[in-house]
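As you look at this complex, bear in mind that one protein chain is not there, while each of the others sits in place.
Let's turn to chain A:
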Amino acid sequence: MSGAVPSRAEVLSLFRSLLRTAARFTDYNIREYARRRAIDGFRQRRGLSDPSSVAAAFSDGKSQLEIARRQAVVYSVYAPRVKSVMEVKTV
């Protein structure tokens, strides 16, 4: 589904929402990946100027945001009691 071309503010708002949702993942690896992938994804598409591809990228980003929101809930419900060794503060 291709929508209208998003404004700059909308794109930035999508980016911030993706990063905020990424931070909510309870799993260390998924959390880092979601953050990294969002940043790299937006950086890669920075130069897009053609309106239809910009609209397509924006709607793709929005559906990824919905997936991330749902999965952040699922992962937190089933979070294991013990965290990853990478998150445990070593003395």
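A few points about this structure:
Everything below uses one rule, namely that a contact is a pair of C-beta atoms (placed from the backbone, for glycine too) under 8 Å apart; a residue touches a chain by one contact, two chains touch by 3 or more; residues count from 1.
Keep this in mind: contacts and distances are computed from a predicted model.
Comparing "Serine/threonine-protein phosphatase 2A 55 kDa regulatory subunit B", "Trafficking protein particle complex subunit 2-like protein", "cysteine desulfurase" or "Electron transfer flavoprotein-ubiquinone oxidoreductase" against the UniProt entry of the hidden chain yields the protein name "cysteine desulfurase".
On the side of chain A, the interface with the absent chain consists of residues 20, 24-26, 28-30, 32-34, 40, 64, 67-68, 70-88, 90-91, using the contact rule stated above.
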